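Take a look at the structure set out below.
Every protein chain but one is kept in place in this view of the complex.
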Amino acid sequence: MSENDTVPSVPSRAPGRSGHRVIAAWGRFLIGRLALLVLVLLAVSLLTFGVTRATGTPLYVAVGQQATQEMIDARAEALGLDLPLWQQYSNYLQNLLRGNLGQSRRTFTPVSQDIAERLPATAELVTFSILVSLLWALPLGIRAARKPKGFAARIGEGLAQFGVSVPGFWLGLLLIFAFYYLLGLFPAPLGRLGNVPRPPFVTGFFTVDALLAGQVSTFLTALWYLALPAITLSFTSAPPIFRITRSSVSGALRSDFVAAARSYGIAHRLVMRRHVLRNAAPPVMNLVAMTFGYLIGGAVLVEVVFSWPGIGLYAVRAMDFSDYDAVLGVVLLSAVIYVAIYFVVDLVQYLLDPRLREG
Amino acid sequence: MAEPVLSVRDLHMTYRVRRSIGAVEEVRGVDGVSFDVPTGTTVGIVGESGSGKSTIGRCVLGLTRPTGGEIQLLGTRIDSLSARQLRPHRRHMQMVFQMPRRSFDPLLTVRRSVEQPLRRLRSELDADARATRVAEVLEAVKLGDDLWDRRPGELSGGQLQRAAIARALAPEPALVFLDEPTSALDMSVRGEILGLLMDLKDRVDAAFAFVSHDLEAVRAVADELVVLYLGQVVEQGPAGRVFADPRHPYTQALLAAGRFETDGVTLGPRGDQEPASGCRLAPRCPFAEPRCRELQELRPLQDELGLARCWKATETVDA
Amino acid sequence: MTETLLSMVDVEVSIPTANGDVVPLQGVDLDVRAGETVGLVGESGSGKSMTLRAALRLLPERAAVSRGDVRWRGRSVLRMEAADLRRYRGAEVAMIFQDPVAALNPMLTVERQIVDTYLANREGDATAAREAAHAALLGLDIPDPAGVLGRYPHQLSGGMAQRVNIAMALVCEPDLLLADEPTTGLDVTTQLQVLDLLERRVRDEHAALLFISHDLRVVARLCERIGVMYAGRVVEFGTREQITQDPRHPYTRALLSCADLAPGRRPGFIRGQVPSLTIRHELCPFRARCDHVHDACERLPPPRRETTDGHLAACHLEVVPHG
Partner (left out) sequence: MTAEATPRSGLAGNRRRRWLRPPVVILAVLVLLAVIGPAIVPHDPVRPDPMNALQPPSWQHWFGTDNLGFDVFSRVIYATRVDFSLALIAVLIGGGIGSVLGALAAYRGGWLDTVLLRVVEVVQSFPVFLFGIALFAAFGDGQRNLVIVIAAVNLPLYLRQIRSALLPLRTAEFVQAARCAGLGPTGVVVRHLLPNARGQILSLFALTCAYAIQIIAGLSFIGLGIEPPFPEWGSMINAGASYIIQGIWWPSVFPGLAIVLSVYALSGLTSERLSSGPGGAV
């Protein structure tokens, strides 16, 4: 009855504004978001730059223990460590932009190359873990929303509680013990294909590449090796997906427009598809995308347990070897991926929701 | 004429509303509103949603900062003061909100909430003086003393609104600003609060501002009336006159609608576009003429009957 | 005698909660005849909104009809199979909600939603549905119907959105339209226009209307027969004239005195509060707040007295003294 207290509820202008104004509006929006993206990436690179300088050991380690002071100074100059800090940062930034993440002292190859070889392994693991999560988290989440006290709700919440309570790396060990040692159903936790030859490289996803090359047995082996690590990781990604599905679907179910649709005798299937799921989907899709971006850096421990040759394992090995450039390369990359996905998700959100798009 | 307790001069409040991607629209919530509230009188401020009436209250009480104009409380200008500078003036003005249940901290008892304004605004009072003052105002609003030490959750809407009025009166303010005090109450409770306000009006020497879209309620308590449309004052004057002989077409339509008369002035549907210049009601007004496009000033009506912002209202007087 | 469409017989609805049952409806009796406009007036907590939901069998989670029956043309709605129930909702009975914008799906255009409603209740393909959607908006004083069809709900004002809801409900060609305080959320000037519009369209479509509101003046203006609800039951039922001129239940009398405020005169009000609905009231629930209470009210449940011309009141008092 009364106006909300800050912004008057004057309805917006009719749609169908002239074409170029819409494009201009979108232009401003995209520039705004891109500026934000660049700002966040700068901040991220500042953090990693700070870390590289704070380690303070590159010189000492690079030159070796018995080095004389002159050798250390010469090395320092070569590495440009004597330049003022901001100049070092701009060099660091230029290197980054050129994709030069420094050289790994363990593999003696450029860090960016190491990462490029290992990123697909992590990406494949994360993708399958999310697929596994979606298999149960979505249906159970929807069912739990419709029958809050029902069977699905109890199972879903139980699995979610289990997933949150059980550390992933420990669960991995348990699964290995049960399914490899005791039952022998799954392979030893030694990488992605064991000794089966790799399929020709197309995407870096062994499953996809094997299918593209028609090597069905390699595809099955790849799946066989993927199973345990993907299931382990899915216990981390599934609980939030289950919970957000349940809460956003039940929110839509309790809404007036669903009550209105049902009062007009609209078929249940249509009510679910066009009213409930259409409104409940955006938050779920956002979370799944963010989870993907997050797990790229979050699968570290599962990779260690299953010696899965991804960027997580690479970072941990580099850590043990004090190979800081490699570590920071991985940290930077996963942050960039996360922020990039965040940007895309934000954009898709605007496209899907007329309240944001049409205004 | 004594200095008015509250005087608002040419108050402006513009919002930057983000309509859609990148399209930010400037909405003039309050667009040049002026009125006075002398002591001992109740000024009714009426208007529909989007008229800016609640925003004016928030500006007067320093809860939001207006983008233009002047607000004077007891002769001193308060709209440009910082929160710290405003604090000593707060004891002279208090507010009653629309939703009684939301205007009380659920964790505090009624007594503690009513005492809160005294602690800070009347720090010269010691604990006992505060306690007696709290008892005084709670009795004045006829709230059963068995409820004083209860939490808001255990009181009804009507009882809570009584307590809210007591809290507002506690520091003996010169101005009590009531923002839609009866709109959230049931019919049966509305009368109870209006009756209380009518009693207090005579017994308490303070100025009252009563904002509402419920014309019947305003009519029962208001001495003066200010009618708002889309952030502008369209008519102003003694309540009796305005209710009996409304001059501005919008006021006529509003009063007719309030009495469920369809034969009176009726307005066209509420369009989207606001006219750039001239009378904002023009797109909906049955008497609209080309000259409505020119800037309509608030012009005085004959012998202190008030003001109206429409050539038609003041023309019959001049002709 | 015109056919009785909807009849609710002693309907009780209860909702189990952690601290025991809440009983929002405690024995509602109501009938609506074809082409008639019936009003239900009651304050918050009186159960008027729950009555409409019970009529459509669209009760909130865990709520259930624990006594009595809801009959549509003699057939029990409570025992209807899913398929019949779906046909009953929309084609036979349609509903308009209080918050006009919230009752529309924010993700779909107005046209899409009206077309869906049409296809769910009437024969015809998509093009017929689109024409019906456009036709439905005519006669509702909408300045640019074609434009409104293409808009999304958040782009509509309250008044415009409620016109769309009325159009959507009438597209189903229902025999009975339920309206849950459709104008309460609107501005005063818009409220009157939407009320008249609703009355006109319902008459044109020869549909019956069950209209509920907390404002007695709105109900008195629109409805031929009026029921007054208090604490989950109908305490008085009669024609518009009987209720407004010759109210027989003390609560109705008190409501009337609260509704008309005259300047200078002390406004009427009802002391006390609405009773808790966590107990089933055998005795008269209004007795604590009633000025005419006497010992019979404290001992016996109020009888349902009906005068010859159908004016019904649930109160011990024979004739309520005036003033």
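Details
Note that the chains take the letters A, B and C in the order they are written out, and that residue 1 is the start of every chain.
What we mean here is this: a residue touches a chain if its C-beta (ideal position, glycine included) is under 8 Å from a C-beta of that chain, and two chains touch if they have at least 3 such contacts.
Note that the coordinates shown come from a computational prediction; the quantities given were computed from them, not determined experimentally.
Residue C:Val22 is the one among C:Val9, C:Val22 or C:Leu58 that touches the chain missing from this view.
Only one residue from B:Gln94, B:Thr182 or B:Gln296 touches the chain missing from this view: B:Gln94. Residue positions on subunit B in contact with the hidden chain: 58, 61-63, 83-84, 87, 90-91, 93-95, 97-99, 102-107, 113, 116-117, 119-121, 153-154, 156, 164, 167, in rising order. Subunit A meets the missing chain through residues 5-6, 36, 39-40, 43-44, 47-48, 50-51, 54-55, 160-161, 164-170, 173-174, 176-177, 180-182, 188-189, 236-237, 239-240, 243-244, 247, 287, 290-291, 293-298, 300-301, 304-305, 312, 315-316, 319-320, 322, 324, 327-328, 330-331, 334-335, 338-339, 342.
The criterion applied here is as follows: only the chains that are shown with their structure count from here on.
The chain with its C-alpha centre at the largest distance from the centre of subunit B is A.
For the pair subunit A and subunit B, the distance between mean C-alpha positions equals 52 Å. Per-chain Cα centroids separate subunit B from subunit C by 33 Å. Contacts with at least two other chains are made by residues 49, 213, 270 of subunit B. Among the residues of subunit A, those touching two or more other chains are numbered 1, 9, 11-12, 14, 358. Subunit B contributes residues 48-49, 156, 158-159, 186-192, 194-195, 198, 213, 215-217, 219-220, 239-240, 243, 253-254, 257-258, 260, 262, 266-271 to its touches with subunit C in the complex. For subunit C in complex with subunit A, the residues that touch the partner chain are 56, 58, 61, 86-91, 94-95, 97, 99, 102-108, 116-117, 120-121, 144, 147, 150-152, 154-158, 160, 165, 168-169, 172, 178, 184-185.
Subunit A contributes residues 1, 9, 11-12, 14-16, 148, 254-257, 259-268, 270, 274-275, 278-279, 353-355, 358 to its touches with subunit C in the complex.
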